[in-house]
Structure formats: structure tokens, C-alpha cells
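Shown here: the complex without one of its protein chains, the others still in place.
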Amino acid sequence: MQALLEAVARGEVSSEAALERLARLPFVDTPNARVDTHRALRAGLPEVVFAPGKTAGQVVEIVRVLREAGQPVLATRVEPALAEQVRGSLPEGEYDPEARVLWFGPAEVPILGKGSITVVCAGTADLPVAREAAAVARRFGNKVELLVDVGVAGLHRLLASDETLRSARVLIAVAGMEGALPSVVGGLVDKPVIAVPTSVGYGASFGGIAALLGMLTSCASNVTVVNIDNGFGAAYVATLINRL
Amino acid sequence: MQALLEAVARGEVSSEAALERLARLPFVDTPNARVDTHRALRAGLPEVVFAPGKTAGQVVEIVRVLREAGQPVLATRVEPALAEQVRGSLPEGEYDPEARVLWFGPAEVPILGKGSITVVCAGTADLPVAREAAAVARRFGNKVELLVDVGVAGLHRLLASDETLRSARVLIAVAGMEGALPSVVGGLVDKPVIAVPTSVGYGASFGGIAALLGMLTSCASNVTVVNIDNGFGAAYVATLINRL
Amino acid sequence: MQALLEAVARGEVSSEAALERLARLPFVDTPNARVDTHRALRAGLPEVVFAPGKTAGQVVEIVRVLREAGQPVLATRVEPALAEQVRGSLPEGEYDPEARVLWFGPAEVPILGKGSITVVCAGTADLPVAREAAAVARRFGNKVELLVDVGVAGLHRLLASDETLRSARVLIAVAGMEGALPSVVGGLVDKPVIAVPTSVGYGASFGGIAALLGMLTSCASNVTVVNIDNGFGAAYVATLINRL
Amino acid sequence: MQALLEAVARGEVSSEAALERLARLPFVDTPNARVDTHRALRAGLPEVVFAPGKTAGQVVEIVRVLREAGQPVLATRVEPALAEQVRGSLPEGEYDPEARVLWFGPAEVPILGKGSITVVCAGTADLPVAREAAAVARRFGNKVELLVDVGVAGLHRLLASDETLRSARVLIAVAGMEGALPSVVGGLVDKPVIAVPTSVGYGASFGGIAALLGMLTSCASNVTVVNIDNGFGAAYVATLINRL
Amino acid sequence: MQALLEAVARGEVSSEAALERLARLPFVDTPNARVDTHRALRAGLPEVVFAPGKTAGQVVEIVRVLREAGQPVLATRVEPALAEQVRGSLPEGEYDPEARVLWFGPAEVPILGKGSITVVCAGTADLPVAREAAAVARRFGNKVELLVDVGVAGLHRLLASDETLRSARVLIAVAGMEGALPSVVGGLVDKPVIAVPTSVGYGASFGGIAALLGMLTSCASNVTVVNIDNGFGAAYVATLINRL
Amino acid sequence: MQALLEAVARGEVSSEAALERLARLPFVDTPNARVDTHRALRAGLPEVVFAPGKTAGQVVEIVRVLREAGQPVLATRVEPALAEQVRGSLPEGEYDPEARVLWFGPAEVPILGKGSITVVCAGTADLPVAREAAAVARRFGNKVELLVDVGVAGLHRLLASDETLRSARVLIAVAGMEGALPSVVGGLVDKPVIAVPTSVGYGASFGGIAALLGMLTSCASNVTVVNIDNGFGAAYVATLINRL
Amino acid sequence: MQALLEAVARGEVSSEAALERLARLPFVDTPNARVDTHRALRAGLPEVVFAPGKTAGQVVEIVRVLREAGQPVLATRVEPALAEQVRGSLPEGEYDPEARVLWFGPAEVPILGKGSITVVCAGTADLPVAREAAAVARRFGNKVELLVDVGVAGLHRLLASDETLRSARVLIAVAGMEGALPSVVGGLVDKPVIAVPTSVGYGASFGGIAALLGMLTSCASNVTVVNIDNGFGAAYVATLINRL
Partner (left out) sequence: MQALLEAVARGEVSSEAALERLARLPFVDTPNARVDTHRALRAGLPEVVFAPGKTAGQVVEIVRVLREAGQPVLATRVEPALAEQVRGSLPEGEYDPEARVLWFGPAEVPILGKGSITVVCAGTADLPVAREAAAVARRFGNKVELLVDVGVAGLHRLLASDETLRSARVLIAVAGMEGALPSVVGGLVDKPVIAVPTSVGYGASFGGIAALLGMLTSCASNVTVVNIDNGFGAAYVATLINRL
């Protein structure tokens, strides 16, 4: 902003144009969305499209604008049917059905993270969220380890992976039901643990509320929490931390 | 009931008297309560008085009726001031301020439980509830072990007591905040674990709701749950199980 | 664990191998899950597969690993369509559509429980949960009685079964709506009562919350509670108690 | 209203006056409240003042206006200190500390109800609400029976009073905790049962929510519900029914 | 019960037989339910079958048992498809699709209620619940008036029906959204008003919670409340009141 | 009302007729609804039909009655299938599928609002609600601006439209998830801001509760709130304000 | 902002200074708060200090800064003890104990609102909130009417004030318990109604939730809602509307 103001001061840019540019520059208007083309500049990350509620046409439109701006794009929560439709128009998209992500960008993403991110997952039913977190973290340029089915009622399984836990620079702990995994993982490591409650469960799990409350009240001090099922958000923050 | 009906059939008891006895026998009317004098007969346990909301006078009245019927009495959730007032009238009462129980009965209770009950407690703040559970279980004739401050974020503390956990016939796990302790304990033993959520915590613990939901959705199948802060109820059920 | 450490001390096992075995022994990795093959050893019970959210392929895979390890397997919450698919690959499975359980093991399970378990069910709509509890308890080696449609608004029906209630060593009380059945049953017996709230009901039953809260706040002290619709969990704990 | 319109039509009353009278007649303005002086006319009942949140001065002011209009007045939820203050100014008030009601009217209220109202109360802690209901019903001209401490976990106590239950024309069932009493009482009688949840309890009773939900989802069809702790409202409706 | 005991005392009935009859008499066992054949005796009302969750076969089975015992039967919440199936086996059933009730009994039900019941309904979307209440009340032998679309934001519509409101002996007020109708109706009459919250609404109506809370906290003292959408329960209680 | 009373006083209208007219005049009875034909008179606005829960037949019936009374009609929340059915009978209806409104009235609505209404929308997923608000406001005779995709995490997009915000006489801010947009918009303008939470989101958005609470607790004092997804209500109030 | 940019373009202001002024100008730093001195400029209203949680010293500090900047100040939710302390330092403050507001400014505030604001209040217990709304609206330069104790269960009281309701340009409806008043008031007028739920009530009013939900789901379309007990916010918005 200061650069622009200095240009105004030097008379190189009129004040109207400055206002215009300040406001209009960082996004492109499409009929349904102001597509933000500067996030990659700002954060050095691909643009992300959250697919639920969007038609294949809308996803294609947004991806095209961003690809034309030279950016890689990652679409999340993409169900197989939608993926197929989008790839009908944009066949270069690479689809990972287990993580439900659709990738438009280089096949090999350079590793920019300084250490590795370990994603720990309590039960098999939590796997889609854990896989989303892992896939996003990989596409964001991180080395990623994924540990599955290591719930707290079977500690031996978790302790067997103690080394993988301790070698991570940041950890993501994914769990539904009572959501106790982050507390136990948090007690085993001295690194930041990002907890992701999942909507997995029935009855008193109330669609993830039990896990969410459990994680927020964790007795391990190195735990922070993201929204229920928000594997993407956990990977995003883990990436930011891993680049520090 | 059949015995009474047979007496009626033999003409030894009139039908009106039978009806009367069926209904009136097992309790004594005091001005404020129908005091149940037959629970000890039925369950072989002392009568229990839940103190909150009762005046010292009401507690004294109920204890007297029960003591006159020859029963030991245990009052729970007795704050020190109330204990002092009650003991003004009934000096034989023995008060345990940490467990907040007031006991009227033999100094030594015979051990009737077949094994031992282990009470596990996550944090120091959960101690009053855990001590209530332990004190009640002892007065109900059980051998009791109490493990304190063994939260899941410091697994080494819990694992250090592994033997005490495994030697119990029934376990009581007391925890506030995220309430993950019963899941971890449940995974370490193959005995029934009775989980007691406590109202300890702040913010998203919502007065024990987080712990309660966490325990109800525990991934350990050997866990059942009682009401928030209900150390007494856990000890009661543990006693019934330990006498089987 | 001590046995292993002693072997290390005697030089029979290297420390690396000990660590490896400590961690890897009790489970088998399949692509989607760490299948726990030691629970039967630990608890003397069949392994249980919770079916919801699993594909027929995943169920088959897990059952195969466990059957190869010589264990009986019980799959719960198996809808008829899934049962048919799984039995396409594993025809020896025995399916009980009312209880929604699929059994892989001996046709006759030896009775290991010391007494009988009585499952009491408030309304016809609660039957699937009650039948799950009864079927699981039977496959876990217990003698089981099932009483149905004995809600508290028709006490005569419940009182007519008084003998069946009193003869049980452990009881399971299943109810939706206001969930009052465990309180009434708990008052009639001096044995542990495991309460199962069901999601049956409408309006203010809020998918089982009314029943759950009612059971947690039961005025009968011999009641503990499991998650909404968790007939399996109730049977599991009842089995543990019945073997004591 | 038609009478007034006819008077207008006959020219006896001007249209402005009619409007004025329509609107102003049935209440008297005091500085803090429009005191309704016509409810007694409409419903044949004393005016009722809900005391919480009102100063002694405000209560005195309202009672005076109503007494000057010749009406009996009943103040509810009057704590002892407030009662004393009000009776400093209005010594004719008769105070019942257990029911927390303050009565201004004839010592003997004529019985206008056609049958008797039975108030049933689950525990001693629910007594203040039950006594409020009973005292209000008596001051509203009903014959009232009060049964106390007849919780559902001790059915024999309740069944012992079966005759009192069946002889009532309307019943009021007061309970906290799981609130199961109205369901059981409702199953024993074929008369309307008004259920009053109380805020008695701890933990998962959530200040009366458990009891409220339990009563709303009662499996007995003859149960309707009023607000938590609303003994007055139950007595009011029971009175209306008992006069039909 | 006393009659039976006297027969025992006279030796006409053995004690075992007495116990047997006490317990077994009032219901008939079918494979899926203990069908209660004595409610009609007790309350003088048809037996009612709540259809949701029951198959056509189950409904037919229960209706047959009850019809053979000579009782009229009313099935509620019967969707058209189910009605058609049931009437395939039991063509004498009379179906009212707007009220979703299916009737097995005399075409003309004798009027046993002493006055009339007025059902008031706030919006067109609440009509199914109001019509259920009206249909049930009619089949239970009451004269019924139904006022529709008289929400509180258009008071003139409600006031236009003032006479119908005042002429009722009991009223049922059905409303979703904010549920204010019972308060306004309650202020216009001096008779009992049974409030039925409906699940109609969106957003902050939370499936009827807003209406339910509004009705429970009504400032009109003559209002009691039943469960969300429970038109049947309101009609049941209104019938009991109307027969007093 | 006074006019009518004066006519009665002059003998021109009988009192019965006056009562009749007072009550019956402002609505027309159809089989399913009392259609209110006077709202347009009262408020100068088209009548509005809320479509959900209504059949095509019911919508047609209501629209016909109102059109015959000479009023324009706006149906909201009309899904495409319903729109097609209604237009089969009433082809003059103009359908806007993005806003889901169906309009019966003049193609050009005269502008009656004194200034313009700006509708601000946080995300693309909130668009249907924002478009409903904009469409309703236009059909109600207002000049409307619509700003989309201006969430608070990309302030530059919002600030770029600062002028459009400041030029409005009333604003409507539509947002799901955390619902922070009205606070930020409210801080940028000194005009009334009507906040509309949407049910857009997942996990802890709880169907719009997060946004609703956020808007109710907004730190901007010029914000008021309507129900979740209630774009229509926001437009209605904005119209009233814009005509002042 | 454009003015400043033009000054930069003309060289009159350096870019650093521009940035500095853009950011620093509109507030003054005190040790505990950035006091905003430009709100009065922006909105033409006094600055408002929300007192709860602030010490007398903090209130005095903030008021002094603002008074030195020449602005009138209104402190809200000021309890008598705090008012006395603040007036010890700032004796020119004028305190209204019923509305709990403390005013620093001209004794007579010029009327800037174009019409009058009517504040309607359901019960005497809601008066403090209604009086806050009225006092704030008066200090903000509006003509204000206050109607008290006009709950919906006594419609005649409300209808008696019909003229006062209809003559207002904006209305504020204050109610606790079921919060039905705004719906009824909204149906009687064609002006914007701002609804204020109060925390008055007990039991199922849940500290204002019942009233809040009732108002959000109001069937009157001209109702918007502010936070529970937020009389100030309602007056603020009403003022903005009344100046349009």
C-alpha cells in the first residue's frame, strides 16, 4: 500500500487510479464470485476451492480463471460424480477419491516445509478427514506421514508409532467420538498439535460436538482446534507453521 | 409377596391387612420424608442421605429414624458447616472432610466385596469426587485403591500404575475437562470401568458436559457412565458388582 | 511387558527387537485398519466389527484376518443388504436380521457367564436395540432373557415379570422417549442395571437426549448408562460383569 | 363488547366513550404496572402477584389497589424476608413459609372445585414446589391431598397410596431429576395429570431440563406439562379443570 | 386387586393363580408387542396405535387382536401408503388423509364429552397437527370446532372467532414458529388451554423448540403443554377433561 | 374502527353487522387458509406467499384469490419444479430461479423507496439468500445494489466497495459460518444494517447458529437481526425503513 | 480517504504522514482503551460507554477524554454505586437510576428524530430494559413514548394503546418469557418493530433464550431482533431509522 502511495506522491499514479487499483487488483470478477488471484502471492500457496454447494460449472469457471492467472488450484470435498464432471471440461485435474481432492498443478510439488507433518487418525471411520489433511499438506509442499487406527483405547498401537510422532515438526490429530487422541498425542510430543474433530459417531457424539468439546478442553497445552471435519484447515495451518 | 398371599389363603391374614402391610411396611413416615427402612434388607447396604438442600434438622431427623431401626447411615455431600451442626446433635458421626461424607455406623466395616475397587482420578481438581467414590466404596465394605493425578496427557504416570489398574475387579475413572481417562483406562484392563464426569473445568467444559459426552462416546467398550460428579453412584454400582 | 524385559535382560532378545515386538505384536495391518488380534486373548471375547461406514469389502477383509487368527467375529449394526454382500464372500456368516448382527463362529457358544442377563425393553420401537443387546450377550456366552413392551405407564405388565427381573445377575434396560424404565427396574432389583437410551421418539425426545438425561439423573442408584442406541456396549459390559 | 356496541347504537354511549371504555376499563394504572382488576370477574379467582423481582413497596402497592377493588390476592414465591416487609405494611397477610405464599383474603376459602386435587411429589427436595401447588389450589377453593416422597425407584411407596391417586379428579405430579413420576402416575389413573418439572438435581439434570424433557415425552397420554418449578401454574389449571 | 385378594381369602382362587391373573390378565402377547386390552375398560376410550416405525403387518396384527377383544381402534400418523396397505387386509378401516388417522369402529361415535373442544391453529402449515387433534377428539366422542390460520400477527382474524373460543369447554392451541397463539388464546378465555408446539418453521424455530419454549413460558396461566407435534396427546387430555 | 363505530352511532350500521364486518372484512376464507386481503391496504406492499409446505394447488388457490382482489403477489422459496407447476395454471407468473421468487404483478414496479438498499453477501454459498433479499426488495419498489463474495477475511474486496456501502439508505448483510460481515459493514456505515445469518457452513456452524449468535452479539450498534435464511424478512423491513 | 489521497497527489501531504493520519486520527490512546473520538462526527450521536466490567476510574478516564474532545457522553448499565463514584469525580453527570444511564451533555437534547419512537414493554419485570431503551432514545434526540405492562395475555391493555402504537415512526418491543409481544405489535402497525428479548423469566425461559427464539421466528414480517437485554442497541438503531 505504501508503494502505491509513493507512486501517487511522485505523480506517477493519479489518486483515482490508486483507489481503483487498491480495490480492484487482487481479485477477478466472475459472474458468481470475486475470485481472489492474489492469495498465492500473499501466502505462497495454491488457491483452494471448497466444492460443496458449487456446481461443476462454477468449479470449472473458478479453476479456469485461476489457472489463467498461472496458479495451481486444489479443490476439496469433491465427490466422485463432481470430479468426473469437472474433469470432463478440465481433464488435467488429478483426482484422489479417498481424500476427495482434485488437483490442478504440477505432478510433483516441491517440498517447501522445513520438517515433516504427521497426521494421526483415531479410527477407520475418521480416515476421509485424515486423508484430506494429508493430501492437502502434500500438495502444499510438505513431507507427510499418516498413522491410522491408533485410538486411545488401544494405546499399544499408538505407542508403537512413538518415533513417527516424535519426529514430526507439526502434528495433526484426527478423531471422532470422544476425541481423546489429541490429548494423548499432545502428551507424547513437544510440538504443536492441531486437533480435528470429526462428525463420525452416533448418539451422544452429536455430529462431532463431543469430539470438539473434548479437544477444546484437552489437558495437553500444545493442542489447538479447527472446525469439525476441517482436514483442510488443519493442513493449511500446519503448512504455515512448517514453513516458519 | 407370595408369602403374604399364602398367609391370606390360609386365613391367617385378612385381605385388608395384607394390602395394608404390602404398602405400609417398608417405610416410616417423618414429617418431611417417607424414610425407607428396608433398603438395607434388600441390598445389604447402609442407607444413604444426600445432604444438599437438607437442613441440619432434617438430616438429624432422618438419621435418627434409621439408626433406631438399627441401620448404619452414610450422608454424602456434607459441607463442613453442616457436618458440625449435625454432629452437635449426633456426636457419634464420623466426618471425612475431603470426601465430604458423614458416617454413622461401626468404625470398621467388614469387607464383603470379593475383589478390590480401584478409583482413578485425572487431575487434582477432580479429587473431591474421587475421594467421595473411594470413601463410599470403603463404607460399603470394599477394599479400595485410589490413584490420583494420572491424566492422559502424561501417560507415563498412568502406565506406572498399570499393576494397580489390572489387579482391580471393578474400576472407577473420575475425570473432568475432556474426560478421556476412562477410554485409556478401559483399554488397559478387561474389567468393567465406571466413568464419572466431573464439573471441573472452564469454558467449553460446560460444567462437565464435555467430559460426560466424551465418556458416553468412549471407544472403550467396557465403560459405562454415571451422572456428573456422581462419585456416590459409581461407588454404589461398583459395590454391587464387587459382591457378585 | 515384564516377561519381555526379562528376556532382554537375559540377552535372549535384543532391545530393538523388544521394542518392535512390544509395538507390533498385538495387531495386524490391513490397508484400512490395524486389526487388533489380541482382544480375544485379553478379554476372552470375540472380536467385534462395527459395520456402519464400512464397505462390504472392508468388513470381509477384517473378518478374514481375524478368522485366520482363529478368532470368532461378531459384526454389529449390519443392514440386510450389507449382510447379503458379506455372506456372498463369507457364506459361513450367520445373520440375525432383527438384531442386525452377523456371526462368524461356532453355532453353539459355550455359556461362560455365571448367571443370566435380563434385557428389558420399554416399547416395540426400542426392540432393535434390545435385540442387539440380547444377541450380543448370547454370542458372548451368556444366558439371556428378553422382556418386551413393559413401559412404565403400564406398570402391571412390568410387575408381571417381576420374577424374571429378580432372577437376573445383571440387567439391561432399553428405553426411548422419557427413558424412565431403568429407574423403575432399578428400584425393583438389587443388581447392576445398565441403561440404554434409544433414539426412538419425536419432538422433545431430541433423538434420544431426553432418555439419556433421564437415565443419567435416575433416582435409582444401581443404574449406569451407555451411549444412545448402544445395545452392543451394554451387552459387552454385562458380559464382563457376569463373568466376575 | 356487543353490549357496549348496542348501547352505542341506542345513542346511550358516544363512540369515543365506547372506545375509551373498551380500552381503559379493566385495569388500573399504578406507577409501575397496569394492575388488572377484572381477572377475578373473568375467572372467579383471586388475583395473583408473582413476587420475584418486585420490591416490598411494589408488592404492597399492587395488593392495595386490588384489595381496594374488593379482591382477594395471593402472592407467590415470597421469601420470608419479603413477607415480613410486606406484612409490616399489610399485617392482615397470612404467610405460609413452606409454600412461600402470602394470602390476603378470607381465612376460609369456600370449596368451589367439584372433586379433589391430588399433588404427588417425587422427592423431599421437590417439596417447596409441591407445597406451592397445594397451597395455591387450596386458596383457589379446592380440596387438596398431598403425597410426598413417592419416587419411581421405590414403587411400593407410590402403590401404597393408590387409592388417593384414583380418588382425585385432577392430579399434579411434581418431580426433578429424571422426572419419571408423571408417567407412572399417569399409567395408574384415567384422569388428567399436570406434570411440574423442578430444578432440583445436579449434573445432567441441567436445572430441570432432564425432568422437563422426560415429562414432555411421557409415554402416558394423559400428561400435560407446565414450566420448570411452576407449581402455581399447575394449580391454576387444575382449578379450572376441577370447576368444569 | 382387592376383589381378587378376597377371592383368595375365600379359597376360591389359589395364590398362584391369583398372582398369575394379576399379572397376565390385562394384556395379550403377540410376537412383537404386549397388546393392552384393558385400556378401554379403564379409560372408556378406543385403543390407539402410533403407526410410525411399525410395518403394515404389525399394525394389522395389533388391530386384529384388539378388534377381536371388541374394541374400537384408532391408528395415528398413518401415511397414505401405509393406510392403503393396512386397508388391503382390514378394509373396514376408515382413513382421513388430512388428519392421517385410520379408524376401526362405529361410523358414528356417540358424544360423551359434556361440552365442545375448540382446536385453534396458527398457520396453514400447522394444519396436519390441528386436524389430527380434531379427528382424534371426534373419534373419542367430543363435539369439536376447528379454527384455522388465526396467527397472532393478524389479531383481527382471531378476534373474529371470539365467540367460538369462549363457547369451548377445553381448547387446543396449535402453533409453530414462535408459538405465541396459546398465550393470546389463553388471555381471551377462562378455560384450560392445551398448547401443541409444531415442528413447522425454519432457522431459529429449531424443529419446534422455539414454539415449545414459548408455550412453556407463556404468560397466560391457563396453558399446559404437550410434546412437539403431539396433536393426539392434546386431544386425549382434552377428552378426559371434557368428560369430567 | 372509529369510522365503523361512528356509522353504528349514526344508525347506518347495525351492531351485529359492525361486529361481523370488523371481524370478517380483512380476509377471505379458502378451504385451507384465511387469505388476508388487506395487508396491501395496510402496508402498501404486495401480498407474500411462503411456498415451502404448500402444494402447487394451494399456491394457485391463494394467488387467485389475491389477484382477484387486485393485489400483486410474490411467492418466495419457490423451487423450480413448483414454479413450473404453478405457472402451468397461472402462466403470467414471472420466475427468478436464483432468488427462488415467483412474481404476479406489473413487470415494472414503481420505485417508492426514498433511497437505495445495498445487499452485501459474504460468500458465494450465501448467494441464494442474498438474491432473495434483493429480488424481494426490488419487487417491493426499491432501488437495490448487490455486492457478492466480500467476506471479512478478504477486507480489500469489501473496502473496494466502500462507496456502494456508504451510499445506501439501509443495508442488508448476509453471511453464514461466523457471520462477521454485519459487524464490519456496521462499522463502515452510519445507517441501519439488517443482518441475515444463513444456514451455510458445516461443523460448528450448526446450521446457522454460529452466524446467528455472532450477529446478535455484534459489536456494531447499528445491527439488527432476522431469522436464519430469512432474506425475505430483511427485505421487508428494509422496505419499510426506506419508505419512511 | 480520497481527499487525503488528493492532498498526497498535490504534494501537500507526504505519503508517510498520510498513512499516519489515516490510521491515527480517529482515536485517542488512553492506557486501557483506544477511545474513539470520531463516532460523533460519523453518526451525529453521543459517544456511549458500556459500564459493566469497567472501574469507576476507567469510566472517568474515558469520559474525560471524550468531554475534552467536546462530545456528549452516555454511560449505560451504570449501577447506583458506580454512578455515585463516577459523579464524585465528574459531578456534572446526570443519573437516571431506573434506566441505569449516566449522562454528560446538555440538559435539553435537541429533537433530531423526524417522528416518535414508541417503546412497548410486556411486563413490569422487563421495565429496566425498556427504560434503558427509552432513556437512550431521548438522549439521542428523539421524542419517545413508553407503554408498560401490556403483555399479550391481556390484549385489552395493548389494544387500549392502539393509537400510541400507530402514531410511532419506529417501535421497540421489549419482552421476556415467551417474547410474543413483538409479533402482536408487529401485526398492529406497518412500521419497523425492533424486538428486545429480556432475560426475565425462570425455567424454560433459559435466561432469555425462549424470548429470543420467539422473536426471531416471529410471524410478523416487520420485526428485527437485537441481543438479549440490549435496550441500548434497540434505541441506537431506532434513532438511525428515525433520522432517515
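Residue numbering begins at 1 within each chain, and the chains themselves are lettered A, B, C, D, E, F and G in the order written.
Following the convention adopted for this analysis, contacts are C-beta pairs under 8 Å (C-beta built on N, C-alpha and C of every residue); 3 or more make two chains touch, one makes a residue touch a chain.
From a predicted model like this one, the values you see are computed outputs, not experimental measurements.
Taking the complete complex into account, F:122 is the one of F:49, F:63, F:83 or F:122 that touches the chain left out.
The omitted chain makes contact with just one of the residues F:46, F:128 or F:179: F:179.
Of the candidate positions F:72, F:151 or F:192, contact with the unshown chain belongs to F:151.
Mapped onto chain A, the interface with the missing chain covers residues 42-44, 48, 114-115, 162, 169-170, 190-192, 194, 212, 216-217, 221-228, 232-234, 236-237, 240-241, 244. Within the complete assembly, residues 124-125, 127, 148-150, 154, 156-157, 159-162, 200, 202-205 of chain B touch the chain that is not shown. For chain G, the residues in touch with the chain missing from this view are 22-24, 26-27, 32-34, 36, 52-54, 58, 197, 199, 208, 212, 227-230.
One rule holds in what follows: only the chains that are shown with their structure count from here on.
Between D-G and B-C, more C-beta contact pairs are found at B-C. The geometric centre of chain D is 42 Å away from that of chain F, both derived from CA atoms.
Distance from the chain C centre to the chain E centre is 37 Å, each centre being the mean of its Cα atoms. The distance from the centre of chain B to the centre of chain F, each centre being the mean of the chain's C-alpha atoms, comes to 58 Å. In chain B, 1, 212, 216-217, 227-228 are the positions where the chain touches two or more neighbouring chains simultaneously.
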